[in-house]
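Only one protein chain is missing; all other protein chains are in place.
Think of it as A, B and C in the order they're written, each chain with its own count starting at 1.
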(Lines give C-alpha, C1' and ligand atoms only; values in the text may rest on other atoms or scores of the structure.)
Protein backbone atom coordinates (compact mmCIF):
# COMPACT_ATOMS: atom_id res chain seq x y z
CA UNK A 1 0.00 0.00 0.00
CA UNK A 2 1.04 3.56 -0.72
CA UNK A 3 0.38 6.24 1.88
CA UNK A 4 -0.72 9.59 0.47
CA UNK A 5 -0.49 12.65 2.71
CA UNK A 6 -1.93 16.09 2.13
CA UNK A 7 0.23 18.89 3.46
CA UNK A 8 -0.56 22.37 4.74
CA UNK A 9 -3.94 23.85 3.89
CA UNK A 10 -5.33 20.78 2.09
CA UNK A 11 -6.37 19.69 5.57
CA UNK A 12 -7.24 16.10 4.69
CA UNK A 13 -6.27 12.97 6.60
CA UNK A 14 -3.77 10.64 4.89
CA UNK A 15 -5.18 7.86 2.72
CA UNK A 16 -3.80 4.48 1.65
CA UNK A 17 -3.91 3.48 -2.00
CA UNK A 18 -2.93 0.33 -3.82
CA UNK A 19 -0.75 1.61 -6.67
CA UNK A 20 2.41 0.68 -8.55
CA UNK A 21 3.12 4.04 -10.21
CA UNK A 22 2.42 7.67 -9.51
CA UNK A 23 0.05 7.63 -12.47
CA UNK A 24 -2.11 5.11 -10.61
CA UNK A 25 -2.07 7.34 -7.52
CA UNK A 26 -3.16 10.25 -9.71
CA UNK A 27 -6.02 8.19 -11.16
CA UNK A 28 -7.21 7.21 -7.69
CA UNK A 29 -7.05 10.75 -6.31
CA UNK A 30 -8.97 12.15 -9.29
CA UNK A 31 -11.99 10.22 -8.10
CA UNK A 32 -12.19 12.48 -5.03
CA UNK A 33 -13.99 15.72 -6.09
CA UNK A 34 -12.71 17.65 -3.06
CA UNK A 35 -9.14 17.14 -4.31
CA UNK A 36 -9.74 18.44 -7.83
CA UNK A 37 -8.49 22.00 -7.26
CA UNK A 38 -5.54 20.80 -5.22
CA UNK A 39 -4.31 18.31 -7.83
CA UNK A 40 -4.01 21.15 -10.34
CA UNK A 41 -1.75 23.26 -8.13
CA UNK A 42 0.02 20.80 -5.82
CA UNK A 43 3.58 19.60 -6.33
CA UNK A 44 4.47 16.03 -5.39
CA UNK A 45 7.13 14.35 -3.29
CA UNK A 46 7.79 10.60 -3.02
CA UNK A 47 9.44 9.69 0.27
CA UNK A 48 10.22 13.39 0.75
CA UNK A 49 11.97 13.80 -2.61
CA UNK A 50 10.28 16.10 -5.12
CA UNK A 51 9.32 14.34 -8.37
CA UNK A 52 8.27 15.58 -11.78
CA UNK A 53 7.09 12.49 -13.63
CA UNK A 54 4.01 10.28 -13.33
CA UNK A 55 6.12 7.32 -14.41
CA UNK A 56 7.76 7.06 -11.02
CA UNK A 57 7.32 3.50 -9.80
CA UNK A 58 6.21 2.85 -6.23
CA UNK A 59 6.70 -0.01 -3.83
CA UNK A 60 4.81 -1.10 -0.77
CA UNK A 61 5.28 1.40 2.08
CA UNK A 62 6.20 4.36 -0.13
CA UNK A 63 4.85 7.71 0.90
CA UNK A 64 3.45 10.28 -1.56
CA UNK A 65 3.03 13.89 -0.36
CA UNK A 66 0.97 16.63 -2.00
CA UNK A 67 2.42 20.12 -1.50
CA UNK A 68 -0.04 22.91 -2.33
CA UNK A 69 1.05 26.46 -3.34
CA UNK A 70 3.52 27.94 -0.86
CA UNK A 71 4.10 31.32 0.71
CA UNK A 72 6.90 31.44 3.25
CA UNK A 73 8.34 34.58 4.73
CA UNK B 1 41.17 83.67 -3.70
CA UNK B 2 40.03 80.08 -4.20
CA UNK B 3 41.07 77.46 -1.67
CA UNK B 4 41.96 74.08 -3.17
CA UNK B 5 42.05 71.06 -0.88
CA UNK B 6 43.38 67.58 -1.60
CA UNK B 7 41.45 64.82 0.06
CA UNK B 8 42.41 61.36 1.29
CA UNK B 9 45.64 59.87 -0.04
CA UNK B 10 46.76 62.89 -2.06
CA UNK B 11 48.27 64.06 1.21
CA UNK B 12 49.02 67.61 0.15
CA UNK B 13 48.34 70.78 2.13
CA UNK B 14 45.61 73.10 0.78
CA UNK B 15 46.69 75.85 -1.64
CA UNK B 16 45.16 79.21 -2.54
CA UNK B 17 44.73 80.14 -6.18
CA UNK B 18 43.50 83.27 -7.90
CA UNK B 19 40.93 81.95 -10.38
CA UNK B 20 37.50 82.83 -11.78
CA UNK B 21 36.58 79.45 -13.26
CA UNK B 22 37.37 75.84 -12.61
CA UNK B 23 39.30 75.85 -15.91
CA UNK B 24 41.70 78.38 -14.42
CA UNK B 25 42.10 76.20 -11.32
CA UNK B 26 42.89 73.24 -13.60
CA UNK B 27 45.48 75.27 -15.49
CA UNK B 28 47.18 76.31 -12.25
CA UNK B 29 47.23 72.80 -10.79
CA UNK B 30 48.68 71.34 -14.00
CA UNK B 31 51.86 73.26 -13.30
CA UNK B 32 52.49 71.06 -10.25
CA UNK B 33 54.11 67.82 -11.50
CA UNK B 34 53.31 65.95 -8.30
CA UNK B 35 49.60 66.44 -9.03
CA UNK B 36 49.68 65.07 -12.57
CA UNK B 37 48.52 61.53 -11.77
CA UNK B 38 45.90 62.77 -9.32
CA UNK B 39 44.30 65.21 -11.78
CA UNK B 40 43.63 62.34 -14.16
CA UNK B 41 41.73 60.28 -11.60
CA UNK B 42 40.31 62.78 -9.11
CA UNK B 43 36.72 63.95 -9.11
CA UNK B 44 35.95 67.54 -8.10
CA UNK B 45 33.63 69.27 -5.66
CA UNK B 46 33.02 73.00 -5.35
CA UNK B 47 31.87 73.99 -1.88
CA UNK B 48 31.18 70.29 -1.23
CA UNK B 49 28.95 69.85 -4.28
CA UNK B 50 30.26 67.49 -6.98
CA UNK B 51 30.72 69.18 -10.35
CA UNK B 52 31.26 67.88 -13.87
CA UNK B 53 32.15 70.95 -15.94
CA UNK B 54 35.24 73.15 -16.14
CA UNK B 55 32.98 76.10 -16.94
CA UNK B 56 31.86 76.40 -13.33
CA UNK B 57 32.47 80.01 -12.26
CA UNK B 58 34.08 80.67 -8.91
CA UNK B 59 33.96 83.60 -6.51
CA UNK B 60 36.28 84.73 -3.77
CA UNK B 61 36.26 82.29 -0.84
CA UNK B 62 35.01 79.30 -2.83
CA UNK B 63 36.51 75.97 -1.97
CA UNK B 64 37.52 73.34 -4.55
CA UNK B 65 38.11 69.76 -3.37
CA UNK B 66 39.92 67.00 -5.25
CA UNK B 67 38.56 63.53 -4.48
CA UNK B 68 40.87 60.71 -5.62
CA UNK B 69 39.66 57.15 -6.41
CA UNK B 70 37.57 55.71 -3.57
CA UNK B 71 37.22 52.35 -1.88
CA UNK B 72 34.82 52.28 1.03
CA UNK B 73 33.62 49.15 2.76
CA UNK C 1 4.91 11.59 11.46
CA UNK C 2 6.47 14.87 10.47
CA UNK C 3 3.10 16.40 9.68
CA UNK C 4 1.63 14.96 12.86
CA UNK C 5 3.90 16.76 15.29
CA UNK C 6 4.56 19.93 13.42
CA UNK C 7 2.30 22.12 15.55
CA UNK C 8 3.60 20.92 18.88
CA UNK C 9 7.37 21.22 18.87
CA UNK C 10 8.13 24.25 21.05
CA UNK C 11 11.54 25.11 19.57
CA UNK C 12 13.85 23.03 17.50
CA UNK C 13 16.88 23.46 15.33
CA UNK C 14 16.48 21.15 12.36
CA UNK C 15 20.07 21.86 11.40
CA UNK C 16 22.74 24.14 12.78
CA UNK C 17 22.06 26.63 10.00
CA UNK C 18 18.35 25.98 9.42
CA UNK C 19 16.45 27.05 12.49
CA UNK C 20 12.71 26.47 12.92
CA UNK C 21 11.22 28.41 15.78
CA UNK C 22 7.76 28.18 17.34
CA UNK C 23 6.27 31.69 17.06
CA UNK C 24 8.18 34.90 16.29
CA UNK C 25 11.92 34.85 15.65
CA UNK C 26 14.29 36.42 18.16
CA UNK C 27 15.88 38.40 15.36
CA UNK C 28 18.59 40.22 17.32
CA UNK C 29 19.79 37.05 19.02
CA UNK C 30 19.85 35.04 15.81
CA UNK C 31 21.64 37.81 13.92
CA UNK C 32 24.22 38.13 16.69
CA UNK C 33 24.85 34.39 16.70
CA UNK C 34 25.19 34.20 12.92
CA UNK C 35 27.43 37.24 12.76
CA UNK C 36 29.63 35.91 15.54
CA UNK C 37 29.86 32.37 14.27
CA UNK C 38 30.42 33.01 10.60
CA UNK C 39 31.94 36.42 10.38
CA UNK C 40 35.11 35.23 12.05
CA UNK C 41 35.71 32.82 9.17
CA UNK C 42 37.33 35.43 6.94
CA UNK C 43 34.13 36.10 5.02
CA UNK C 44 34.26 39.70 3.84
CA UNK C 45 30.56 40.09 3.17
CA UNK C 46 27.44 39.16 5.11
CA UNK C 47 24.08 39.99 3.63
CA UNK C 48 20.82 39.30 5.36
CA UNK C 49 17.08 39.52 4.92
CA UNK C 50 14.46 39.85 7.66
CA UNK C 51 10.75 39.45 6.92
CA UNK C 52 8.31 41.05 9.35
CA UNK C 53 4.54 40.65 9.54
CA UNK C 54 2.85 43.83 8.34
CA UNK C 55 -0.28 45.16 9.97
CA UNK C 56 -2.84 45.37 7.18
CA UNK C 57 -6.34 44.27 6.24
CA UNK C 58 -7.30 43.68 9.86
CA UNK C 59 -4.94 40.73 10.22
CA UNK C 60 -4.03 39.93 13.83
CA UNK C 61 -1.22 37.59 12.92
CA UNK C 62 0.10 35.31 10.24
CA UNK C 63 0.46 31.62 10.90
CA UNK C 64 2.74 29.11 9.19
CA UNK C 65 2.84 25.40 8.53
CA UNK C 66 5.99 23.92 7.15
CA UNK C 67 7.11 20.51 6.02
CA UNK C 68 10.51 19.85 7.48
CA UNK C 69 11.89 16.96 5.40
CA UNK C 70 11.42 18.74 2.07
CA UNK C 71 12.41 22.10 3.57
CA UNK C 72 15.65 20.57 4.80
CA UNK C 73 16.40 18.99 1.42
CA UNK C 74 15.68 22.28 -0.36
CA UNK C 75 17.91 24.14 2.12
CA UNK C 76 20.71 21.58 1.78
CA UNK C 77 20.60 21.98 -2.00
CA UNK C 78 21.03 25.75 -1.61
CA UNK C 79 23.83 25.27 0.90
CA UNK C 80 25.60 23.07 -1.64
CA UNK C 81 25.04 25.56 -4.47
CA UNK C 82 26.43 28.39 -2.35
CA UNK C 83 29.32 26.26 -1.17
CA UNK C 84 30.44 25.88 -4.79
CA UNK C 85 30.75 29.67 -4.88
CA UNK C 86 32.67 29.80 -1.59
CA UNK C 87 29.62 31.14 0.25
CA UNK C 88 27.59 29.94 3.22
CA UNK C 89 23.89 30.12 4.12
CA UNK C 90 21.86 30.45 7.33
CA UNK C 91 18.09 30.61 7.64
CA UNK C 92 15.43 30.79 10.33
CA UNK C 93 11.65 30.53 9.99
CA UNK C 94 8.68 30.56 12.31
CA UNK C 95 6.11 27.82 12.75
CA UNK C 96 2.66 28.69 14.09
CA UNK C 97 1.46 32.21 14.85
CA UNK C 98 3.47 35.40 14.38
CA UNK C 99 1.72 38.66 15.32
CA UNK C 100 1.98 41.92 13.37
CA UNK C 101 5.37 43.71 13.70
CA UNK C 102 7.13 40.48 14.66
CA UNK C 103 9.41 38.61 12.28
CA UNK C 104 8.82 35.19 10.77
CA UNK C 105 11.74 34.77 8.35
CA UNK C 106 15.38 35.65 8.22
CA UNK C 107 18.33 34.45 6.24
CA UNK C 108 21.95 35.41 5.77
CA UNK C 109 24.61 34.66 3.20
CA UNK C 110 28.32 34.88 3.99
CA UNK C 111 30.86 35.18 1.22
CA UNK C 112 34.42 36.33 0.63
CA UNK C 113 33.09 38.58 -2.17
CA UNK C 114 30.21 41.00 -2.16
CA UNK C 115 28.91 40.22 -5.68
CA UNK C 116 28.25 36.58 -4.82
CA UNK C 117 26.54 37.57 -1.57
CA UNK C 118 24.28 40.20 -3.16
CA UNK C 119 23.29 38.11 -6.16
CA UNK C 120 22.69 34.96 -4.16
CA UNK C 121 20.59 36.74 -1.52
CA UNK C 122 18.21 37.89 -4.23
CA UNK C 123 18.11 34.46 -5.91
CA UNK C 124 17.70 32.63 -2.61
CA UNK C 125 14.86 34.80 -1.32
CA UNK C 126 12.98 34.51 -4.61
CA UNK C 127 13.38 30.74 -4.71
CA UNK C 128 12.37 30.61 -1.05
CA UNK C 129 9.11 32.36 -1.97
CA UNK C 130 8.51 29.96 -4.84
CA UNK C 131 9.72 26.61 -3.56
CA UNK C 132 10.20 26.42 0.21
CA UNK C 133 7.43 24.13 1.54
CA UNK C 134 5.83 26.65 3.88
CA UNK C 135 2.17 27.61 3.98
CA UNK C 136 0.84 30.92 5.19
CA UNK C 137 -2.47 31.68 6.87
CA UNK C 138 -4.06 34.94 7.91
CA UNK C 139 -5.30 34.85 11.47
CA UNK C 140 -8.58 36.78 11.59
CA UNK C 141 -10.90 36.60 14.59
CA UNK C 142 -8.91 33.64 15.82
CA UNK C 143 -9.38 31.65 12.60
CA UNK C 144 -6.63 30.51 10.21
CA UNK C 145 -7.42 31.36 6.58
CA UNK C 146 -5.06 29.97 3.92
CA UNK C 147 -3.43 32.86 2.00
CA UNK C 148 -4.25 31.23 -1.34
CA UNK C 149 -4.06 34.44 -3.37
CA UNK C 150 -0.49 35.19 -2.23
CA UNK C 151 0.74 31.62 -2.66
CA UNK C 152 2.80 30.22 -5.53
CA UNK C 153 2.57 26.71 -6.97
CA UNK C 154 5.91 24.96 -6.50
CA UNK C 155 8.07 23.79 -9.40
CA UNK C 156 6.45 20.65 -10.82
CA UNK C 157 2.96 21.56 -9.59
CA UNK C 158 -0.09 20.05 -11.27
CA UNK C 159 1.69 16.75 -11.91
CA UNK C 160 -1.19 14.62 -10.61
CA UNK C 161 -3.80 16.53 -12.64
CA UNK C 162 -2.08 15.71 -15.93
CA UNK C 163 -2.45 12.60 -18.07
CA UNK C 164 0.33 10.11 -18.49
CA UNK C 165 2.50 11.20 -21.41
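Just so we're on the same page, contacts are C-beta pairs under 8 Å (C-beta built on N, C-alpha and C of every residue); 3 or more make two chains touch, one makes a residue touch a chain.
The structure presented is a predicted model; accordingly, all values stated were derived computationally and were not measured.
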Displayed partners of the chain not shown (whole complex): B, C
Hidden partner chain, residues of chain C it touches: 27-28, 31-32, 35-36, 39-40, 42-56, 101, 103, 112, 114, 117-119, 121-122, 125, 129
Touching residues on chain B - with respect to the absent chain: 5, 7-9, 14, 22-23, 25-26, 29-30, 39-45, 48-55, 65-73
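What we mean here is this: only the chains that are shown with their structure count from here on.
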Category of the chain touch graph - line, ring, star, complete, other: other
Maximum inter-chain contact count - chain pair: A-C
Separation of mean Cα positions, chain C and chain A [Å, integer]: 23
Two or more partner chains touched - positions in chain B: none
Touching two or more other chains - residue numbers and ranges from chain C: none
